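Yeah, one chain of the complex is gone here, protein chain that is, but the others are all in their spots.
Every chain is named by a letter (A, B and C) in the order it is written, and numbering of its residues begins at 1.
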Amino acid sequence: MTRLRGRGISAVNYPTGMNLGGDPSQALIHATTTGNFVVTLSSVDLGQGLRTIMTQIAAEVLGVPPESVIIDTADTDTGPHCMGTFASRATHRIGNAIIMAATEARNALLDVAGEELEVAAADLETDGDGRIAVKGVPGKSISVLDAALAAHFKYGRTISGRGIYLKPRSYPDFETGAMDPDSCQAHACTIAEVEVDTETGEVRVLKLTSAYEIGRALNPMMVEQQIVGGSWMGMSHALYETTEPYYPDRAHGPVDFAEYLMPGPADIPQYDAVILERPSASGPFGAKGIGEMTANSPIPAIANAIFDACGVRIDELPITPEKLLRALDAAAVAPRR
Amino acid sequence: MAFAVHRPESVPAVIAALAGPGRVAVSGGTLVIRDINEGRSFPNAIVSLRRAGLSGVVRNAETIDIGAATPIADLARPELAFLDGVLRGFASPTLRNMASLGGNLFAPRPYGDSGVALLALDASLGIAGPHGARRMPLLEFYAAGIAADEIVTGLRFALPAPGTWRWLKATRRALNSASVLAIAAVVETDSAGTVAAARIALGGVDAHPVRSPAAEAALCGRVLDAAAASHAGEEAAAAHPCFADAYASAWYRRRVLPVHMRRALLGI
Amino acid sequence: MSADITARIREDIFAAERAGVFRAVGRALPRIDARAHVSGSTRYYADRSFPGLLHVVMARSERHHALIGGIDLSAAEAVKGVVRILTHKDVPNNWYTILKLIGMGPDEEPVLAEDRVLYRGEPVAAVLAETADAAREAAGKVRIAYEDLPAVLDIEAAMLTDASAIKPHGSNLFIYDGRDHFHVHCGDTEAAFCEVEHILEHSYQSSPIEHAPVETTGAIAVPEPNGRYSIHSNTQAAFFTLDNAALILGVPFRHLRVIGGTVGGGFGGKVDVIVEPIAVLGAMRTGRPVKYAFSREEEMQVSSPRAAERIRIKDGVMADGRIIARDVRILVDAGAYSRHSPYGTIKAAAHMPGPYTVPNVTINAWCVYTNRTPSSAMRGFGVTIGDFAVEVQMDRIARLLGRDPFELRLQNAYRDGEMKPHRKKVEGAALVEVVQAAAERIGHSLPPEYRAMSSSRKG
Partner (left out) sequence: MRSSFVSFTLNGEEKELLIAPGQRLVDVLREQCGAMGTRNGCGQGGCGACTVHVDAVPMLSCLVLAELAEGCDILTIEGAARDRTLHALQEAFVAEAATQCGFCTAGMIMAAKALLDRDPAPQREAVVEALSGNVCRCTGYEPIIAAVLAAAAMLARLPAAAA
């Protein structure tokens, strides 16, 4: 039995958003009588955690606890327009729309609080725990709940805000290709360690180590979810996945989760990652999109690690045991260059 | 379309319930119900074997009897410990609670690995039908099948002598994976290490699990070492057609058969 | 491992730029939907009951490319429980293209096939029945008469001038503003190739990949008062779905309402607007709620996959490791219809030459039609396969020159202020830093001059 180990690296960038059609999203925010804030969207949470991130962004700007933020999405009768959840755009576009809406709502909240406390709104600060206080005057404060009640029942004012973010449309120059297709770039470097069974062509991925630069980790736990889940998907793309195993021949297309091969819990490598933050000028608190890119860098890292291990290159995805074994056989016949 | 579900409580009642067009016997349901879910099968009635007394394992003096409707998971027992590898390689634990040993004989390729093990064990089947009960070798079942109004009631085989059992399932992922190749063998060697007798069965090389006379002949009379085992694999690769599916091509199956034969027989 | 992630944020890198005091962002706040997920109380689109719900199962093409001689519905209609079978004649605006909302045309895909089919699995007739079992049985009994046409399954064969054209405009190439491919260039690639020490040219290929969300694509359309229809959907884009469905159905936009937002995995597979128009049409024709959900087999073989791509990269490299010319040819297998592929092809071109500054670059990208399942968006759209090609190519260059692969990337990494081939200035670059941080993480030591490199200055 011959098992050879190898290490490969890759380095990638990934665009946040793709705006060839113009790319807006909106948010509406209003306070309830009791000082909770409803963020109304038509945006879709695919499972990446959009609702949680939008809660954190709204809470940060409003200066209230995340628990008092309610995300209401997605109903086109009530939610303002959103282009959709794709192209690693959601955090960037919707986050910026929420910042705009929340800023307006916060100003309305502070105006009411200022009148109640008989100070200028500009002299107030929020503590993020549900109170609004006069800067430098400990003890002189009002709760967000009381301010919201006063707005509704005493002043007859809304505490609300409207937000939109638009990445304007870019029209490519078809002569030169000049265009402005995206908002910012996130970055990653991945190192794969693999073991190749040279008798069967089977590859086992032992470890995937990555460094990701994503602008701002708005929720580090969810960033890690993307990195771990994406690393797995990248490994899956590299070694297993195809709807047409004999492409371009259409024979034997998989129809179930047995035939459509993906690594199971017994096939996963060790994952490790570090996070870098270089805030983007356009991102909410500097954040860039990380949803898609995490599946990309493992693929060439694994391909390069396989070459490092056994000296043959497979330039066709997925790198199946068959492709690798054919290449190893060919290399055994032809002297290595 | 809607179909009736019968739950007969004896084998004669099962046979009676199966009389008529479009009636299908079901034990675990993992094949038949899936086909119904996907619009490939439109039975008039399902006849469940679950309550027909066809489950269980009985150890006789020389042999083991296993009811056809026995779930794969129920085979995890001390007297069948040699089958642990077969069991662990069989789909997922959840599916093993449902799929039955008898039902697995009807699984289309590349599924049905338990049949590979049973072939190497030289198992025989109990069959029941309108004309009574009979026994048939598993080999014959794969060649000729049974009639639509018959059912498999049980399997019987002799326990292999200690140290003679070999099993390997080559898969694309570690667990819950159909086989690229399945290899089962009972290999008896004399004190000099020479193979005195061998039964070798293969999955992944033909339309259904098969015995490999070519591999058996290549092995008998030789000392069981890496060269002999690989040679047996080469003979098998030349003798069986193999096939392509979503997991592997026929070329790949043939190419790695000698490797896996060696690993199956010698563990290296 | 979730507990210690915050500790693995490298606060020392870009320390000044990332400084800030936050209360809610930057926290590893537990997901607000997690308790609903673990208790089973999360409600996806299908987790609502509607009395009288009808089920759609689609009868599909069994051929790669064929004329339809006729469709015989009689056996299907005879199946007990069948309520109605929709064909192209029922679809108000049968021809559409999903990117018409951003002006990328022409309308070139039928909702239901008319006189021909261009891929195996193309929808032909939609059976509505009282139960899913009845709809499946009836769909299997729709008899379609085919007259086979030559199928084009290989991208490069499809590009040949004598290839049989499967599209009405007479070629198998998507037309960008009068051109049969999308082009980007900077510098003078041809001249640069004459000056380099090494030229490396290699081709890379992928096959189609399925999104495989555990929840398949689906929608339930429900008639509401005042002529409106509610669409409970797992679309990734609620208004995009609403607008496209209204255009196909020829109804005022105000008549449709999309309700969704909670999706069992998307990965780009739920951006095409495929199930909603049929579900609403069924509800319009029967006055009953209608569910149309892909089976797992349909999800795998009929829903649009990540496109197969064939990418050839030709690099001109100097002995010191600088890449001074890169010529990239990208072929995107769109399958039988455009969907989002013309867009993904531009995205693929915009991404080249990867995160490196190469002074002379030529990129030509073709979006090619073949007789296979139309491809569309998937996680990493337009970039994933390009990254594979570029980064394997980088490894080849490092091997050729005997260079450390980290160092070669650091040397060529783009820096702030440099110009990409599509003439956008680089800002916020961080490739240098992630390569340094990754090397450090695995204990790979870099020479001082490489450790000192920075994205914000050259050197």
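The rule is short, and it goes like this: a contact is a pair of C-beta atoms (placed from the backbone, for glycine too) under 8 Å apart; a residue touches a chain by one contact, two chains touch by 3 or more.
Owing to the predicted nature of the structure, the values given are computational and were not obtained by experimental measurement.
**Q** In the full assembly, spell out which visible chains the left-out chain is touching.
**A** A, B, C
**Q** In the complete assembly, which of A:21, A:65, A:128 or A:229 touches the absent chain?
**A** For the chain that is not drawn, the touching residue is A:229.
**Q** Taking the full complex into account, find the residue in A:155, A:174 or A:257 that is in contact with the omitted chain.
**A** A:257
**Q** Based on the whole complex, identify which of C:26, C:213 or C:305 touches the chain you can't see.
**A** With C:26, C:213 or C:305 as choices, the missing chain is touched by C:213.
**Q** Tell me which stretches of subunit C touch the chain missing from the display.
**A** Subunit C touches the missing chain through residues 1-2, 30-31, 33-44, 46-47, 49, 133, 211-216, 263-267, 295-296.
**Q** For subunit A, which positions touch the chain that isn't shown here?
**A** 46-49, 221-222, 224-225, 228-233, 256-258, 262, 264-266, 268, 271
**Q** For subunit B, enumerate the residues touching the unshown chain of the complex.
**A** Counting over the whole complex, subunit B touches the hidden chain at residues 2-5, 7, 28-30, 33-34, 36-38, 46, 48, 50, 73, 88, 91-95, 97-98, 175-176.
Definition applied: only the chains that are shown with their structure count from here on.
**Q** If you count the C-beta pairs in contact for each pair of chains, which pair comes out on top?
**A** A-C
**Q** Could you state the distance in Å from the CA-based centre of subunit A to that of subunit B?
**A** 47
**Q** Would you mind pulling out the distance in Å between where the CA atoms of subunit B average out and where those of subunit C do?
**A** The answer is 42 Å.
**Q** Do you know which subunit A residues sit against two or more other chains?
**A** 245, 253-254, 260, 262 - these are the residues of subunit A that touch more than one other chain.
**Q** What residues in subunit C touch two or more of the other chains?
**A** Residue numbers touching two or more other chains: 297.
**Q** For a test of understanding, state which residues of subunit A touch subunit B in their complex under the given definition.
**A** It is residues 1, 199-201, 240, 245-246, 251-254, 258-267, 321-322, 325, 329 of subunit A that touch subunit B.
**Q** Enumerate the contact residues on subunit B facing subunit A in the complex.
**A** Per the touch definition, subunit B meets subunit A at residues 170, 172-178, 244-249, 251-252, 255-256, 259-260, 263, 268.
**Q** In their shared complex, at which residues does subunit C touch subunit B?
**A** 57, 79-81, 131, 133-134, 136-137, 139-140, 295, 297
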